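All protein chains but one are shown in place.
After this line comes subunit A, so read on.
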Amino acid sequence: MSKLLIGKLSDIDVRGSRTVRVKETEIALFRLEDGSVLAIENRCPHKGGLLSEGMVCGTVVHCPLHDWKVDLHSGLVKDPDDGCVTTFATEIDPDNGAIYVVI
C-alpha cells in the first residue's frame, strides 16, 4: 500500500474527471458535486471502455461505449449487467486541496 499525491482539487472540474497512470494501471478520478473525489480503474469490465469519458449521474458513471453503469463507491456494475471495477481510496487535504490516492 502506498499513498500517492495526484494533484489538487482544481485540476478536476466539478462533475468532471481526469486520469492518471500509475505504472500499468490507468486510474480515473471523478470530482463529485458534494466535493468528494472518487477513484476507480479506468476500464469498464464489459469491453474496456474508458470510464473517465462517461457521464456521471450522482455516484454512478455510465460507460460511454455501451452505457454500463458503475458505482463509483463500490466499483460494482449495476443491473442488468454485472461485474466489478477496482476502486482506490482517496483523501483530500482540506487545507490545500491536495488529492491523494492509496494504491
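Just so it is clear, a contact is a pair of C-beta atoms (placed from the backbone, for glycine too) under 8 Å apart; a residue touches a chain by one contact, two chains touch by 3 or more; residues count from 1.
In this section, contacts and distances are computed from a predicted model.
This figure omits one chain of the complex; the name its UniProt record holds, of "Nitrite reductase large subunit", "Dihydroorotate dehydrogenase B (NAD(+)), electron transfer subunit", "Urea carboxylase-associated protein" or "Maltose ABC transporter substrate-binding protein", is "Nitrite reductase large subunit". Per the touch definition above, the residue from A:35, A:58 or A:83 contacting the chain not shown is A:58. In the full complex, subunit A contacts the hidden chain through residues 2-7, 11, 13, 15-16, 18-22, 26, 29, 47-50, 53-60, 62, 64-65, 67, 79-81, 100-101.
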